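Then we have subunit A:
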Amino acid sequence: MSELTLERGLAAFRAEVDGPVAAFFSSCVHCGICAQACPFYLETGDAKYTPILKLEPLRRVWENDFTLWGKIKGMIGLQQKVTDAMLAEWEELLYDSCSMCGRCSMVCPVGNDLALMIRKSREGMVQAGHAPEGLIAASVRAIQTGSPMGLQWKTLAVQIQHVETSSGLKVPVDQPGADYLVLLSSMEIINFPEYLEAITKIFDHAGVTWTLSTECFEATNAGIQIGNKDIAAQLVERVVAAAEALKVPKVISPECGHAFTAIRWEGPNLIGRPYPFKVFHIIEVLDELRASGRIKTEGMETDRLSMHDPCNLARKSGVIQQQRNLMNLVAENFVELKEHGKFQWCCGAGGGVSSNERAEPLKMAAFKRKKAQIEEVNPERMVTMCATCRTQLEEGLEEFNMEIPVVGLTEMIAEHLVEKN
Partner candidate 1 sequence: MSLLDQIPVVVETGSAVPEGDPQSHGNADPVLHEVRHALSRLIATGETTKIDLKAMPFGPGDLERLLSVLGTGEVQASIDALGPTRVQETAIPGVWLVDYLNSEANRLALHLEIATVPEILCPQPQDLDDAIAALDARLNPGRSDPPLAS
Partner candidate 2 sequence: MAARNPTDKTLGESLRERGVSRRGFLKFCAATASMMALPPSMAPAIAAALEKAKRPSVIWLSFQECTGCTESLTRSHAPTLEDLILDVISLDYHHTLQAAAGDAAEHAREQAMAANPGEYLVIVDGSIPGPDSNPGYSTVAGHSNYAMLMETVENAAAVIAVGTCATFGGLPGANPNPTGAMSVMDLVKDKPVINVSGCPPIPMVITGVIAHYLTFGRLPELDAYNRPMAFFGQSIHDRCYRRPFYDKGLFAKTFDDEGARLGWCLYELGCKGPTTYNACATMRWNDGTSWPVEAGHPCLGCSEPRFWDAGGFYNTVSVPTSASGVDVLAAGAAGAVVGGAVAALAKKQTKTAVAHRQPVTVEELEAKL
């Protein structure tokens, strides 16, 4: 059987070099501003977590193989080679200490999209056999069982039953021709089953036709997190097959950040063709229903609420105003974190960090940035719309003994629906 080697890794790095990568590396002046945008550097103070430094393997491949100067350097023996040992050292930098939150991409003075290059670098790392064990395991489970957590339909079926019992509503499954195919994430199914009940209620309230698919219920994409387009493409194909089988025009990605960017932005490119359907995040759908007057709410939350924008949703997908519209619908004492929207700070758990057990200490260190932000406005509860962020906020706040509950925005909307007569 073939195996993952340095040569395959270098080939994968090479395959990732394109115009933007060349422009970015040509432009870097080593100003170090990207470090000021990275929670992993800021909260550890360790300069090795400077974002541009994490990209050194990709930079070397670019310089050595794609520039005239690099070739001249090669002739006089000045090339800096990428070695297996180097990649082993960089594994921590490219996985454990980066949530691909993209904040560095927003502040780089010369305009380098560093997060994009981290994503590209991971392609090489996987092929060279230098991906973290936790992410490899999740990827294998996702391919083999359909869920990165090894969750199966029968578990979901139990949850569906619970939801139907408690809400008295039917959860539609495999309904061809529905408006929306709803995807879920394993984490929601296990940790936040209230999400399924909430959308069941809201869609019933708004008169939206929707369905789950027994073929594919999982929205998350371990291939994106580990950084391998072969695995990622297989997972996307499952969603596309399910949506095409049920002939739905729209697919809803759940309260999960990376699942949305995976299916919304990377998916079509992974499979090499446009979708025959449109993809939305649940928050986009809810705001559209609100705007068209199909969601009627009553009562307001009166306690002081603040909100965490998931990186993948806000900065990396442009969903920023929608969640604010929804907050204003049901909360009268909503206070923004100081830096929010496209300049929000990552919770520290994204980009596969939360699936990478050994990164736990770094994950908690990075959270301190969020914690400081929360302390600044001192809310009574936090609202968010990503299961990974929510878990991280809950664990983090508990770790620092802060009594601030975290709620999902969708559930909060569901709680304020006007009761049907």
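The set was built so that all candidates are chains of the complex that A comes from, given by their letters.
Basically, a residue touches a chain if its C-beta (ideal position, glycine included) is under 8 Å from a C-beta of that chain, and two chains touch if they have at least 3 such contacts; residues count from 1.
Everything numeric in this text was worked out from a predicted model, so none of it was measured.
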* **Numbered candidate touching subunit A, per complex, among 1 or 2** => 2
* Structure fact -> So, in the complex, the side of subunit A touching candidate 2 is made of residues 1-4, 8, 11-12, 14-15, 17-18, 65-66, 68, 126-127, 129, 131, 133, 136-137, 139-140, 143-144, 228, 230-231
